[in-house]
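Questions regarding the structure given below will be posed in turn.
Excluded from the complex is one protein chain; the other protein chains are retained at their positions.
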Amino acid sequence: MSFNTFGHVFRFTTWGESHGPALGAVVDGCPPGIALSEADIQPFLDKRRPGTSKFTTQRQEPDQVRILSGIFEGRTTGTPISLMIENVDQRSKDYSEVAKAYRPGHADYSYDAKYGFRDYRGGGRSSARETAARVAAGAVARAVIPEVEILAYVVEIGGDAIDRANFEKSQIDKNPFFCPDEAAAGRWEKLVDEARKAGSSLGAVVECVATGVPPGWGAPLYAKLDSELAAAMMGINAVKAVEIGAGFEAARFRGEQNADPMRPGTNQPVFLANNAGGIAGGISTGQPVVCRVGFKPTSSILTPVDTVTREGEATEIVTKGRHDPCVGIRGTPVVEAMMALVLADQKLLHRAQCG
Amino acid sequence: MSFNTFGHVFRFTTWGESHGPALGAVVDGCPPGIALSEADIQPFLDKRRPGTSKFTTQRQEPDQVRILSGIFEGRTTGTPISLMIENVDQRSKDYSEVAKAYRPGHADYSYDAKYGFRDYRGGGRSSARETAARVAAGAVARAVIPEVEILAYVVEIGGDAIDRANFEKSQIDKNPFFCPDEAAAGRWEKLVDEARKAGSSLGAVVECVATGVPPGWGAPLYAKLDSELAAAMMGINAVKAVEIGAGFEAARFRGEQNADPMRPGTNQPVFLANNAGGIAGGISTGQPVVCRVGFKPTSSILTPVDTVTREGEATEIVTKGRHDPCVGIRGTPVVEAMMALVLADQKLLHRAQCG
Amino acid sequence: MSFNTFGHVFRFTTWGESHGPALGAVVDGCPPGIALSEADIQPFLDKRRPGTSKFTTQRQEPDQVRILSGIFEGRTTGTPISLMIENVDQRSKDYSEVAKAYRPGHADYSYDAKYGFRDYRGGGRSSARETAARVAAGAVARAVIPEVEILAYVVEIGGDAIDRANFEKSQIDKNPFFCPDEAAAGRWEKLVDEARKAGSSLGAVVECVATGVPPGWGAPLYAKLDSELAAAMMGINAVKAVEIGAGFEAARFRGEQNADPMRPGTNQPVFLANNAGGIAGGISTGQPVVCRVGFKPTSSILTPVDTVTREGEATEIVTKGRHDPCVGIRGTPVVEAMMALVLADQKLLHRAQCG
Partner (left out) sequence: MSFNTFGHVFRFTTWGESHGPALGAVVDGCPPGIALSEADIQPFLDKRRPGTSKFTTQRQEPDQVRILSGIFEGRTTGTPISLMIENVDQRSKDYSEVAKAYRPGHADYSYDAKYGFRDYRGGGRSSARETAARVAAGAVARAVIPEVEILAYVVEIGGDAIDRANFEKSQIDKNPFFCPDEAAAGRWEKLVDEARKAGSSLGAVVECVATGVPPGWGAPLYAKLDSELAAAMMGINAVKAVEIGAGFEAARFRGEQNADPMRPGTNQPVFLANNAGGIAGGISTGQPVVCRVGFKPTSSILTPVDTVTREGEATEIVTKGRHDPCVGIRGTPVVEAMMALVLADQKLLHRAQCG
C-alpha cells in the first residue's frame, strides 16, 4: 500500500497521466487458471467512460483496454497482468494559465509544494482519468471473487437524496446517474443540467453493497476489512468521507439500537439488522458489506476564484475546459472497482492464514 | 500495513490480548537521536487510562509503559523500540456465557468464523485495551514530528453536538469528555450518566486537528494522506465513519462554495477556507489537517439481545462486566495517536522521495 | 521485509539489544489452531544458547522464552505471538574503549556513520544475541510447516571440510560443532581450541537441507524461493556468502552436467540429481531444498588491529570480553530458523495465490 500500489497479496499498481500517451495498471498475485479476456474488462470501462451523456465531461475516450501479459490461452497464468489504455483525446489547448496559477480545490499547489513542479496538462497524475486503470484492475478482481456481487449507485446529488422506499435495483442502469430511484433521477436531470449550464458543479454520495462475502474475511487490526475499504475509497479522487454500515448515524444510536440481533440460520446465523455493514471487529460477518462514499463537487468551475500564482502574486482563476459537472456519477464504477479490489485481496489473505 | 503492522517507513506492530499478561508495540524505523523516555509516553497513556471517572470502565489499570529496547542514554538509536504495558486487573470472572454465545455487535462471531475459535476473555485481541499500545506508539510518533501540534476532542455524544460558537480549547482538559464546549460537557454528564445507569451505551463523534503540517506530505494515490488517515481511523475499535475537512457536508456544496480561495502569504499561500481539511490531491496543503471520526455505541449493554450459541441455537445475551458507556470518549487519545503515527510516517516517506 | 521485519504473510519483527533488559520477536500472520507452548520453542533456543561448551562464548544466558500473546488454551489464535527473552548476564564492564574507537570488522563505524551514535554495550543491536529472537520465531515457523524437516550442520571450519563419505546424520548432535563427520569433529576440537587460546577466531560453512517441501512454493521473480533464502541467510550476523544447490560449483559445470534428469515417480517426478537445490525458476521442485552459508570469523580477537577513534585519531584496538571463537557454530540453529521462517511464509503465500 505504498505510493501507487494497493493491496497485500492481490496487488495492483497504476501509472499514467491525463495527457500522456497511455495509462495502465499491473495486477500482481492473481490466482492462476481464471478465464479472463479484454471482453471481461471492457464493460466496466464503458460504464466509467467519459462523453456518454451531457452530464459527464465531453472528452471522447474509447478507453479500449489491452492485456499485455499474464494471460495464456484465455486464462490467468499467475504472473503479472499488465493492462494498458491509450489516451486519444488529449485536446491540445493552452495550459499557460494553469501552469502559472493554482486552481483552488485542485492538487496544483500541493503537487508543486511536494515535487517542485508538476505535469499540469489536464491535471497530470491527479486527473480522474487515472481511475480508468483502477476500473480495469477492478474487473480482474471481480474474476477472483465470483461468489461476490458488487453494486454501487448514487444516493444523493447536491444534497437531494433518493427516497429509500423508491429503491429499484433495475432502475440503476436506466438513467445516466446510476440512480435506483426513478423520481430522484428525474429531479437530478434538472439539477445537474442547471449546474452544468451555470458552470458550477455538485457533490454526490455513492453507496456500494457487496453481497456474498463469506464470514471471516478481514483481520483484527490494521488490515481490518473496514480499514482497507476506508483507505481504498478515500484514495479515489474527490472523495472526502467514508462510512461503513450505519456510519455516522451509528454515533447517534444507543447500544440497543445499534446491535444487530442474530437468529439461527441454515449454514450461518441470520442477522436481523445490518448496522455493522457486514463487518465486526474488522472481519466480515456474512451479511452484505455496505459502505457510503462522499464526493465533493469538482473544483473545475467557471466562477472566478481568488488564488495566487506560482510566484506568489494574487490573481483569480476560472477553470475552462471539459469537466464533469458531478464527478461522483462517474465515480460510481470506481467505487465498485475499489470494493472488488479490496475483497479479492482479503479473500487471498484469508486463505493464506486460515487455509 | 498488513495484519498488525501499520506504516510504511515509520512502522509499528502491536500485540496482546485483554486478559493476557501484557500488551505492547514495536516501533520500527524511528529516526535516531531523538530524546525519549518513559516519561514522554506515560502522559498520553494516562489520558486513555480506564477507571479515571464514572464515565469510563471501572477496570483499574495503571497502564505503566516500559521501554525494552531502542533507547540509549536517553535517545532513540534508530533500532526497534519495544514498548510493553502489563495487564494487572484481568478480573477472574465467569466467561462461560461469552464462550458459548455470540454477543451481537461484538467480534465474537466473526472471529470464530475466521479462526475457528477465539480468546473470549474480555474480548481477547478485539478488546479496546489494544489501543493502549497504539497510544504508546503514538507518543513516539509525536517525538518524530515536533513541528506538528495534534489535538482531538469530542464534538458529539449520543446525537448531542457542541455549539461551535462555544469552542474553548482550554475547556478540553477540564471535563471527563474531552469536550471543548462547557455547556455541552454539562449536558453530556447527565446524558452519559443516564445511559450508564440504564446499562445502555452511546456513540460519539471525535474531531482531530493537526496544525503545523507543512505542505507536501502525502502521495498522489494509494498512500494519499487522506487515504492513510482513513485507514488509521477506521482501524480503531468501534469506528464506523471518517471524514476529512468538510466531509459529507462537501457532498452537499456547490463547487464555488467548496473551493478554498488562496491569497498570497508570507512563506506560503494563505487559504481563506479549509473545506479540504488541509489535503488536496492526497498531499498536505499547509493548512490544518482536519478529520472527524464516528464511534458507534459499544455493544456491551445490559438489555438482553437475541443471539445464537456456537452450536447455532437461539438464545439471548446480556453483556455484564466493566464497560465504557461511551467508548468514543477514551477513543479521543487514540485518534490523536493514530494522527501522529500517520503523520510521522508521511514525514519520513516525503523525506525519502523528495529529500 | 523492511528494517526489522521479515516475511510477507507470515512475518516476524525482532527487537532488543545485547545489554538491554530483554529481546524478543513478534510473529504475525500465524495460522490459528496450531498447538504451541514455550516447551515447543525452548529446545531450539537451548541449541543456540551460549556457554554450553568451551567452543562458545562464556556468557551465561538461560535464554528462557516467554509467550506474551497469541496463544489461548495451548493453541495459536491467529493474532500476534509476542515472544520475550530476558537478558540476565549483561556483565557490567568497562566499555569506554569500544565507545571511543571502532573495532575493525564490527558494525561500530557503520552504525555511527548511519545513526550518529550507537549503543556500544556488547555490540548493541548488532550483537549476535539478536539471533535468539529469530530462533524463537523459527520454532513457531516450524509448527506451521510440519510436513517439512529442516536440518543444518557445519561442513567446514577454518578451511577444514568434512568428508562427505563420512556423513552421519546421527553424529550431528554428538559433538559441539553440529558436525556430521566424526573424524572432522575430532580435528575441529583441536583447531577451534587452538584458535580460542590464541585469541583468534575461525570462519565456517553451514549447510541446511529442508526435506518435504512440496513442489510449487516460491514465485517467479522477486519473491523467488532462492531469493528469499538468500536474503534470510545473508541477514544473519557474520554471513558473507550464500549458495543454493550446487552454487558456485554450478558455474563450473557444463549444461549437461548441471541439468537434473527426471524420471517418473509415484506422485511426482523423481530427479536423478539435485544441482538445482530443490528450486527451479524460483519455485520448489519437491526435491530437498539445499543451501550453504559462509560465516566469516568473528572480528572479536585479541590481536591488536589498527583502527581510528571516533575523533578520527589513529589507534589500535584489542577486543577483550566473552566471544565465540567460531561464530558459525552457534549460527547453525539460526540458519535452521531462517529456513523455517522463509518456508512458512512461502507456504502461506502459495496458499494465498493458488488455493
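In this document, chain identifiers A, B and C correspond to the written order of the chains, with residue numbering beginning at 1 in each.
Quick note on the criterion: a residue touches a chain if its C-beta (ideal position, glycine included) is under 8 Å from a C-beta of that chain, and two chains touch if they have at least 3 such contacts.
Everything numeric here is computed off the predicted structure, so don't read it as measured data.
Screening C:184, C:229, C:329 or C:343 against the full complex identifies C:229 as the residue touching the chain left out. Residue-wise, the contact with the chain that is not shown comes from C:283, picked out of C:81, C:283 or C:340.
The residue touching the chain not shown here, chosen from A:50, A:105 or A:124, is A:124. Touching the missing chain, out of C:125, C:142 or C:330, is residue C:125. Listed here are the chain C residues that touch the chain not shown: 1-6, 8, 14, 102, 104-111, 113-116, 125-126, 130, 156, 158-159, 195, 200-205, 214-224, 226-235, 237, 239-248, 250-265, 268-269, 271-272, 275-277, 279-286, 294-301, 303, 305-308, 312-314, 328, 349-350, 354. In the full complex, chain B contacts the hidden chain through residues 8-9, 29-32, 78-79, 220, 348-349, 351-355.
Mapped onto chain A, the interface with the missing chain covers residues 2-5, 9, 11, 13-17, 20-24, 26, 28-29, 32-33, 66, 68-70, 72, 75, 77-82, 84, 114-119, 124-125.
Rule of thumb we're sticking to: only the chains that are shown with their structure count from here on.
In terms of their C-alpha centroids, the spacing between chain B and chain C amounts to 39 Å.
Centre-to-centre, using mean CA coordinates, chain A is 26 Å away from chain B. Taking each chain's centre as the average of its CA atoms, chain A and chain C sit 46 Å apart. Shared interface positions of chain C, i.e. residues touching 2 or more other chains, are given as 9, 29, 32, 78-79.
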